[in-house]
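Of the protein chains in this complex, all but one are displayed in their positions.
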Amino acid sequence: MRMAAASEPPDECPSMSAPKVAPKVALLGAGRMGQVHGRNAVAHRRLELVSVVDPDAGLAGALAAELGCAVGTVDGVLADPQIAAVLVSTSTSTHLDLVLAALAAGKAVFCEKPLDLDLARLRAHAEQLERPAQPLYVAFNKRFDPHYGALKRKLDAGEIGALETLNLVSHDPAPPPPAFIPTSGGLFRDFSIHDFDMARWLLDEEPAELFAWASSLVDPAIAAAGDVDTARILLRCASGRLCMISNTRRSGYGYDQRAEAYGSKGAAFVANPRVAELQTWTEGGALAAPIWAGFQARHAPSYAAEIDHFAAVLAGEVLPVTGYGASVAALALAEAAARSVATGAPVKLADV
Amino acid sequence: MRMAAASEPPDECPSMSAPKVAPKVALLGAGRMGQVHGRNAVAHRRLELVSVVDPDAGLAGALAAELGCAVGTVDGVLADPQIAAVLVSTSTSTHLDLVLAALAAGKAVFCEKPLDLDLARLRAHAEQLERPAQPLYVAFNKRFDPHYGALKRKLDAGEIGALETLNLVSHDPAPPPPAFIPTSGGLFRDFSIHDFDMARWLLDEEPAELFAWASSLVDPAIAAAGDVDTARILLRCASGRLCMISNTRRSGYGYDQRAEAYGSKGAAFVANPRVAELQTWTEGGALAAPIWAGFQARHAPSYAAEIDHFAAVLAGEVLPVTGYGASVAALALAEAAARSVATGAPVKLADV
Amino acid sequence: MRMAAASEPPDECPSMSAPKVAPKVALLGAGRMGQVHGRNAVAHRRLELVSVVDPDAGLAGALAAELGCAVGTVDGVLADPQIAAVLVSTSTSTHLDLVLAALAAGKAVFCEKPLDLDLARLRAHAEQLERPAQPLYVAFNKRFDPHYGALKRKLDAGEIGALETLNLVSHDPAPPPPAFIPTSGGLFRDFSIHDFDMARWLLDEEPAELFAWASSLVDPAIAAAGDVDTARILLRCASGRLCMISNTRRSGYGYDQRAEAYGSKGAAFVANPRVAELQTWTEGGALAAPIWAGFQARHAPSYAAEIDHFAAVLAGEVLPVTGYGASVAALALAEAAARSVATGAPVKLADV
Partner (left out) sequence: MRMAAASEPPDECPSMSAPKVAPKVALLGAGRMGQVHGRNAVAHRRLELVSVVDPDAGLAGALAAELGCAVGTVDGVLADPQIAAVLVSTSTSTHLDLVLAALAAGKAVFCEKPLDLDLARLRAHAEQLERPAQPLYVAFNKRFDPHYGALKRKLDAGEIGALETLNLVSHDPAPPPPAFIPTSGGLFRDFSIHDFDMARWLLDEEPAELFAWASSLVDPAIAAAGDVDTARILLRCASGRLCMISNTRRSGYGYDQRAEAYGSKGAAFVANPRVAELQTWTEGGALAAPIWAGFQARHAPSYAAEIDHFAAVLAGEVLPVTGYGASVAALALAEAAARSVATGAPVKLADV
């Protein structure tokens, strides 16, 4: 039987190339984010996920079965010379110890943000973390979001002139279970930390001062747990440039992530993608489809992209875009925000 | 070393399940669409791509190397009892013979649309194709597009009342190479065929008549090759419901796919997704990011979804959503359009 | 008391000029459109509305009282040498006789479209109407709509290259009372006529052929009155350029007026203004405020602009943008549409 050659017109056809030998990686933590990273790792042609570790044996076993790899232990993984890297997606309080142990064992590390919730403790390990023998990537996923990435390229290209001010919006759809609050580090360390990293990245200048007001408007249980749920945060750079961050634990309308960048020649805006490009018109108006309800669906592309970035790091092609430095700087801003709310006064970053 | 249990708040966490044993499939055709389907198949956990076939040995070899599978032959694939299914992405003129041979060999078939460009020839094989022993899925990918899918669900839910009229827009960004035209089947069989399938699907009623005007406005080489490049097509159903299709080979602004559905209680609109949700505001206005430049990027989700659909078909979970019936109906509309342009008169589908 | 000089920064301050002596005008017809034109005329500083005429004495009296002018008669107005112009907003069947009488009496004429519903009758008066002694302006108001005007300027400036195709949408919110249908001239003469004028204006080329399909989907009373309520109309020019017109008597979502112009270098789209630039975001999606419910609110700016145009015509500054020529051409297209629906075949404009 004869089969004619494909004769379709050419399009944006990616070049084909044989895959490299994929480094073996282990996943520490089979919870919500561990599942996301595990699935992305197993689907990536340049990584070989070999092991899943979790203190909850049921979680670990189910995820290992789904992903077709073994259930392991932390010690076993760290002792295994075949394993080149670990993905740390455990609960935040364990991040730092696991990262230090993995680096000490000669593993490259992908660590879900933040490295730690305690600024002093984190700084105490600056020596091991700032220039680690193996690459340390701390996963601030929004740096890989295609929409924020497009904004960053606009700014870098000078398309709105010199950036002067920035307004960032991060609104969660609904508050977490109250039980989560006490171990979360609080609104600023757990939640606003993404915005602090975005602010640093987009401003391309370190904030010198911070002022924040925060309130408990959403859920009395959050207040009872000692946290706030609604905040407006101002950052000021030495240059006079200003940044505003708007946060709430409950929007009531979905997972809302936007940015407004104002420059000397114009402005650029990141809006929310929607679940479908569908409008319904009735006498009541034109209803656009909702924005994504949660971060997992909204950020699926950036989670996949950060695993791809880590694969490139392991291949020696690039350095991690964010590591100890970005972690400690974002955490310092979170610390400053908490201090500003506590004192009712602006806080100089030099004092944090 | 201890690792605390993951304690993040729950989100839209998909249930985990162990993968089934994946059926072996072979890919026939390593051209542009073959590469798309091959990559999607190899990334799908419920399919095992084992073989790539193409008369161009270089193409086949490169794709097989990339995807980590063997280079095969049509005869070898069809003779291999281990192979459960074939993906046919060869040039259109070979589709029908390959499909018939594969079905005769007991393989399930995924065939890139259209099954054939010749309506009479296709109908001559109705017996083998209408109720094949193994599943035959003809890949009209837009049925799996999330935006058109959201529209279909709106219509089915009655949210705009009874559907009365439909306007469909399919504009290509730039014309194909003139060399493609003579084997393409012409604008209606190659290009508008997607819209004919959309019209049938969304109207949920067979068009009874068709009228089309078409012009050569874009590229004299297309006219020289005997084809048109710009068309407006009207469909009329027995109920009086009307559908308009707008086609051009060159939009100048990207790959434009839209739909407008007008009902007794309102209307629903499918718009184009954009490469980023980014706007730039200057004195000249607010510039939204471009729509996708080509169908491969625009339709990446639907190409992946149709491979997923085929995996579910192979697992016996669902029947193919489109097969011989949808193929022959869409081709009849294309035939009617060509005849209407040739005669300058409306064409009854009963006469085609 | 001292009053400091105004020191605000300058803005887009229109130049101030003393008003000219305003010509006296009379309004014939105090119905819906007569009220619109009467209010605009009385508010215009370059017109002096002196008289309102209507066979319904109550209507005429109420409007005259509101506008602060006299109630008149047709004969009185035409005999009054002080009155320079008449605004004809009576029922369509009376337009032509009144226009002819007014022109014969030496009055300039503003006539609500269309001049007449009978093409042969209109053409029979070509001699008096084509080059009238006094200006004759036939009010196709959409030529003064700011949104369509912006589109026209884009096209004329070549910003989308050479115009190739055009899709026009005119959807009424709700059908008129059935009693209106018999005297309306039918969908094409009464309603589509605006789109025919738009098509001619935007294409800047006379359509050579027309094909239309129309259905009765909205209101059986319209069908019972011998008319259709839903249509798709195709126009073809000698150059091959194509235009599609989408019409319905009932949208269910407001007064919908849009245009899509496709050119060799891109496309331009006229969308609907909304009653407010307000969005409401909930879990159901983002709801934009409705479009205008009816033509009076939607077209308020263009109705005011056409009175302003007429004032400029009376001042001798410009010629009427549309008169007998535009009227007869649009009516011929309406006639062709009716004939196409009746015969089921395309109609050459040369035969109408």
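The first chain written gets the first letter, and so on, giving A, B and C; residue counts start at 1 in each chain.
Here, a contact is a pair of C-beta atoms (placed from the backbone, for glycine too) under 8 Å apart; a residue touches a chain by one contact, two chains touch by 3 or more.
None of these values were measured; they are calculated from a predicted model.
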*Hidden-chain contact residue, picked from the options A:241, A:274 or A:299*: A:241
*Just one of C:33, C:136, C:163 or C:337 touches the chain that is missing; which is it?*
C:33
_Using the document's definition of touch, tell me which of C:270, C:313 or C:347 contacts the absent chain._
C:270
*Would you mind spotting which of C:295, C:310 or C:324 touches the chain that isn't drawn?*
C:295
_Contact partner of the left-out chain, one of B:137, B:211 or B:253_ = B:253
*List the residues of chain C that touch the chain left out of this view.*
1-13, 16-19, 28-35, 43, 53-56, 59, 62-63, 65-66, 68, 74-75, 78, 89-91, 93-94, 97-98, 101, 146-147, 149-151, 154, 159-160, 176-177, 179-180, 183, 265-273, 275-283, 289, 293-297
_Tell me which stretches of chain A touch the chain missing from the display._
160-161, 164-165, 167, 171, 211, 213, 215-218, 230-232, 234, 236, 240-242, 244, 246, 248, 250-253, 256, 262-267, 344-346
*Mind listing the chain B residues that contact the chain we can't see here?*
251-254, 256, 274, 281-291, 293
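As a working rule, only the chains that are shown with their structure count from here on.
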*What is the distance in Å between the mean C-alpha positions of chain A and chain C?*
56
_chain B-chain C separation of Cα centroids, rounded to whole Å_ = 43
_Suppose each chain is reduced to the average of its Cα coordinates; what separation in Å results between chain A and chain B?_
35
*Going through chain B residue by residue, note those that touch at least 2 other chains and give them in order.*
160, 265-267
